[in-house]
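In this view, the complex is presented without one of its protein chains, the others remaining in place.
Up next is chain A:
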Amino acid sequence: MTNAVSSPKKRRLSMHQKQSLAGWAFLAPATLLIFVLSFYPMFSALLTSFKRGRPTALEWSDPLIRNYQFMLRDKVFLQSVTNTLTYLIIQVPIMLALAVIFASLLNNRNLKLRGLFRTCIFLPCATGLVAYSMIFRTLFTYDGMINNVLLRFGIISEAINWLNDPVYAKAVIIIGLIWRWTGYNMVFYLSAMQSIEYSIYEAARIDGANGLQQLTRITIPLLRPIILVTAIMSTNGTLQLFDESVNLTRGGPGNMTITMSHYIYNTMFTKNPNFGYAAAMSFVILVMVAVLAAIQMKVGDKR
């Protein structure tokens, strides 16, 4: 803009300059907002992670990486990392496999009431995280519906105290996550499947390929890029898992189901507030997400 004003000979901007200026004008507000609302707080949090002390009187810690050093000796933090990775390793593969299976079943053009089934599987995504966590909590209480049904059908002989058992409590969180997110991933696969030419399947059938072969030889290879995307998103989401841990199990029993984000929250808001340490832990999550995404891209992208 200064250019245009300072050169009196060329008062009007060229077409190209105009367009580029318009482009910047459109980009500027969003960019500005991202910088102010996202990058600046991130940078500020990075600085905070090197500080310690009372929240309103933070000072540089000595050594600077003190908060990060403490993390390695913090048993609760290590427990929360183990818990989160357990959820990740068990839940993400099951969920993505289920999503692919559901998607390919629902992609069958001969299936009646497809729309209804799609809606049913996607519907859990429309429920709020807190709401579904609370409902799962109610379902899985000692005298809740799950125990009643299982007892009624003679599947178990004695009620299970789901939420007060380290293994069952983790299982409940994983079941909840699968229920909540399978439909979400399925929609990605379904839309990707729309772009796979239907005649390929017809040709495969003529060649005598059964349903399983069609799935493993045609659908999954062609879905690879979108599977990669959903895997990265799910990994990212699971590492930041918060609502389920807070509302479903309250991190308990003990700290057996607490997630990293939940522990960060506790460090800030329920225990004696420690801003520096909480910021440091959130940066560790950021690094973990970045590393895992990089690995997945390396493994998954075979173009």
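Observations
One rule holds for everything that comes next: a contact is a pair of C-beta atoms (placed from the backbone, for glycine too) under 8 Å apart; a residue touches a chain by one contact, two chains touch by 3 or more; residues count from 1.
We take it that contacts and distances are computed from a predicted model.
Selecting from "SWIM-type domain-containing protein", "Carbohydrate ABC transporter substrate-binding protein", "Cytochrome c oxidase subunit 1" or "Circularly permuted type 2 ATP-grasp protein", the unshown chain of this assembly corresponds to "Carbohydrate ABC transporter substrate-binding protein" (UniProt protein name).
Only one of A:17, A:86 or A:141 touches the absent chain when the whole complex is considered: A:141. Only one residue in the set A:81, A:96, A:146 or A:163 touches the chain that does not appear here, and it is A:163. Annotation for chain A: contacts to the undisplayed chain at residues 25, 28-29, 52, 54-56, 70, 73-76, 137, 141-142, 161, 163-166, 250, 252-255, 266, 268-274, 276-277.
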